[in-house]
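All protein chains of the complex are present and in place, except for one that has been dropped.
Then we have chain A:
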Amino acid sequence: MSESTPIIDVRDVTLTFGGVRALVDVSFQVGAGEIYSIIGPNGAGKTSMLNCISGRYSPNQGSILFRGRDITPLRPNDRCTLGMGRTFQNLALFSHMTVLDNIMVGRHHLLKNNFLTGPLYWFSGAQKEELAHRREVEDIIDFLEISHIRKAVAGTLSYGLRKRVELARAVALKPDLILLDEPMAGMNLEEKEDMARYVIDLNEEWGMTVIMIEHDMGVVMDISHRVMVLDFGKKIAEGLPAEVMADPYVKKAYLGEEIEEDGTTGKKEAEVTEI
């Protein structure tokens, strides 16, 4: 595999639900080590895009390549073993399990013990394996600063903590590519700052490629390397954050401004930065 092979290569993906065209011929590539953000108004198809990548939906047309390999026909659980993890927009923790067990579920594809060796806990090496993985899970718990709630039942936690546990669970998969669906939604400023720092650390220290959907433009502008804009299922812009924000079509999609004949909007720059 050469350096230039993108970690994810989406080719002309079209997804329809009956008459609704959620995604129309969307193509993009994400290189290893990038933080790539997908933005767009509500209903633009951002989450549908992530669902296509993680395998929840299968596109009607087009293909998705992971490190050069076509993964379009693979089931979500097989994609996970290739090195792909994700979090959900609406929390999807295992609400009756403890935080620790939730994160240990993330180790599923890395563990070898099964329904025959597991019950013979002490004699089959299952105990040794479980403890070794527990050690690694504790590193993740430390990193995300959730050690005080590791024995709490996930369903009883506050929203911000649940989001963090969900991130921990995705990190426990040891993915090369992590898909984050609105990691900062519903958080206060402080929690957002923490989360932004975790995303940067995951990218720089843990070496994960990040594809992120986020509505907070400040965060997107600050931490992403590249940004793609979707509107009504179509890709309307892609590029560096600053370039994308200056794009007249993006302004139209976000602010509903008319595009004037010279290709600029009537608004001043100062107002645009406040989106």
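Convention: a residue touches a chain if its C-beta (ideal position, glycine included) is under 8 Å from a C-beta of that chain, and two chains touch if they have at least 3 such contacts; residues count from 1.
One rule holds in what follows: contacts and distances are computed from a predicted model.
Think of the chain that is not pictured: of "LytTR family two component transcriptional regulator", "Heme exporter protein B", "Branched-chain amino acid ABC transporter permease" or "C-type cytochrome", UniProt labels it "Branched-chain amino acid ABC transporter permease".
Residue-wise, the contact with the chain that is not shown comes from A:105, picked out of A:65, A:105 or A:185. Residue-wise, the contact with the chain that is not shown comes from A:118, picked out of A:118, A:160 or A:239.
Residues 54-56, 75-77, 80-81, 85-86, 88, 92-98, 101, 104-109, 111, 113-115, 117-121, 126-127, 130-131, 134-135, 138, 151-153, 155-156, 169, 173 are the ones on chain A that touch the missing chain.
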